[in-house]
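All protein chains of the complex are present and in place, except for one that has been dropped.
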């Protein structure tokens, strides 16, 4: 096991797959010579060269269109969209083209491609560079949606995404890039579609994703220590496919559930999961399903305001303590 | 009261407001001389002329960008995006620009504009021209979202949207264009943010929007006649602002609730409303919250396949009967 | 490369001979392809009026010389990307008529199993990589297929067809710049039929030739070709394909043409100035090409033999499609994912 940062794990995941498979190619803005604006692609251009790691113009529709055309004809492209907010400028290619083409053609085309993108807030970048848009992706039939919270998951799930025969949007939380964690040595490939119970508990289940996972864990420790509440924490890891088995079994066990999501409130993934629970585990529940979300408001740039919006460990702690009482 | 079609109500709503206010201008593809591909703008160019009803190139980013710039500087533009699927090609202007600019500027800019668009399935147009994307819009903080089910609501809510000081996306269901209904004579302006109880019942509340409203009503009649189940039907009409008062009071009254939505399953508006109910009315419920949705699959073009996907009166009837039992 | 070709010529040019650079075999192929497109589309038109086809469809009647000329110049392993007005481009690659007619009728035998319909015709086996119904999207996608060919050094090219109206959308610009910067073997073909849906292209475009006058923005030569003359199209196609295969990068070609029917089946095309259709009917590519073959000395019975064979094939395909059942309902739950299913949860 080596200790890597989240950003180093991105590099390792890509490099591992590019070494293994010549069909894996990588394109995006400033990803090559410059190593990416988040330094999450440093060294790839040096190792794999101009033909496999390609800098592009500022043309997101061309980036994803090219990735799609290449995937349809036999390559396995990884495309970077620098900030997830920019998915809006190429949303047609994602939602109308990539997500639908296999189905519309009666299964004729394969689309093995990965869209990597820096998601989420916390960097004081303001409303156009801080959004959590994993719910945008979850809402579209035909794309898989992955969002890791640890370096090990980054490497393993990114490798799995690259090997996946279907299109995957891979959300990297930009505030996590500098965080560190143990990553298995050697080839590491995880499985998409499996949630992870990262803390076992009896009284309440906290469902979290990406940046919300460490915050939920911190809250869970405090709940135990300060309020004697024993919380399960589930790292959802993948929104599509969704591991409802793991989620529902925790919910049944604890009879109480709180979701913690960074995307703004309306039609977030928490709503989807809450609605599944309300339909399928209704009689197992002891308490209303509580959602903790970023409020339905664009994000501010000032530290205090941004911090007040994105769910914090404090807010999770307070909310759970109050509700579980 | 005159009987109008849904499409005629669009024309009347726009014409009423353009007559009243010189600042109202209208732009889009083929909306002018040709009267629109759904014939929902016939006659406006003749009455208001080239300067107020403007045909555009196939440039959706330019259409919405121009609408935004004009709104910021004093006009009240109505922009047509021909099919709601095409919102994907101008999604940046909707979500990153129009929705966020008032907030990001600390309230400095007004954005009184309306985006009209033909939404939904039933016309055998295939997956890129049939989507229900009202959940895409609901998910973005900073835009109001309206979707009428009757000609009277089309006229009244469209007029209200045009007068509204905030950006509104106005979803017209394309399969409803030919339907007819009574529309009040003279000036007719409704209020955005009010749901309507279109059928009172005691046993279960069916929450529906747009095309799902007539289907829910048909199902409710059959539930009464064939199963003795008395169903309330609520036409939600506006997703943002959401009339939770009306919705929750019906749910409390009937203790059972079913949502019927045309958008595909994951992160649909039904999920949001279900999660609100599961949090706020949990102890009032006698039964799990049931969602009826288009499955999480792109839409097919063949009649039989398309009809099997979009919730029908039959499916609503069967589901409610089974669940309420 | 034809640069700003002048007025249309009715007769083949003086030096042209049956067995010149194009040759008899290619000409008979183009004759057959033009007929296939025309006959299938007329059949589709009839089937609509019998209410056997639902939804929408966009005919290219009048524009057949473009698909035929490019189609005949392509290698079997080349890629075609086209639009909702894509029956023609899909057919000329050798796609099944039954699969096409069946698809529009929403039958199980449809080439997309009834899931795509008229606007999404695709036949990957024949290199027809899809019909795209959102304006502009397929230009960068075609560039991506060309990237694969370049990366794997396969010598394939991607041909990408679109309308005049498409030149005003952002994806057009991104794709052209991208393809030039990466020097990709992709040939962009604008079929300028003078209209977007109902609005004349001249009313919404800053330049006279929507594609050719934009070539300068990408450092490409301006190329205009008579889109009603299959031979002229074939020549311009061959030149562009050769250049692309030789590593010379992309081309942008504007083919001047006209559609005889409305934009889609809902459109009676009342917006056209009087006499415009009639003028263009005089330049109908099909009788013109027929006459050319006869002038070249091809026997009448060869020419009409192809006509009859095509008609027979269309008749047979129609009957096959009619006889096919609708797709089974379970099929709606297939092929969202590579595993064949549609499940988003466990």
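First chain written, first letter: the chains are A, B and C, and each begins at residue 1.
Basically, a contact is a pair of C-beta atoms (placed from the backbone, for glycine too) under 8 Å apart; a residue touches a chain by one contact, two chains touch by 3 or more.
If you're wondering where the values come from, they're calculated on a predicted model, not measured in any experiment.
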{"item": "Interface partners of the hidden chain - shown chains only, full complex considered", "value": "A, B, C"}
{"item": "Residue among A:74, A:126 or A:165 touching the omitted chain", "value": "A:126"}
{"item": "Sole residue of B:101, B:132 or B:205 that reaches the chain not shown, by the stated touch rule", "value": "B:101"}
{"item": "Interface with the undisplayed chain - residues on chain C", "value": "136, 168-174, 176-178, 180-181, 203-207, 213-214, 216-220"}
{"item": "Chain A, residues in touch with the chain not shown (by the definition above)", "value": "29-30, 33-34, 37, 55-61, 85-86, 88-89, 123-129, 265-266, 295-298, 300-305, 308-309"}
{"item": "Positions on chain B contacted by the hidden chain, ascending", "value": "25, 51, 54, 56-57, 59-75, 77, 92-93, 96-97, 101-110, 112, 141-142, 165-166, 193, 240-245"}
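Just so we're on the same page, only the chains that are shown with their structure count from here on.
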{"item": "From chain B, the most remote chain by mean C-alpha position", "value": "C"}
{"item": "Rounded Å distance, chain A centre to chain B centre (Cα mean)", "value": "30"}
{"item": "Distance from the mean Cα position of chain C to that of chain B, given in whole angstrom", "value": "36"}
{"item": "Residues of chain B whose C-beta touches two or more other chains", "value": "85-86, 88-89, 126-128, 265-266, 296-298"}
{"item": "Sites on chain C at which at least two other chains make contact", "value": "110, 112, 114-116, 120, 132, 134, 136, 170-171, 336, 342, 344"}
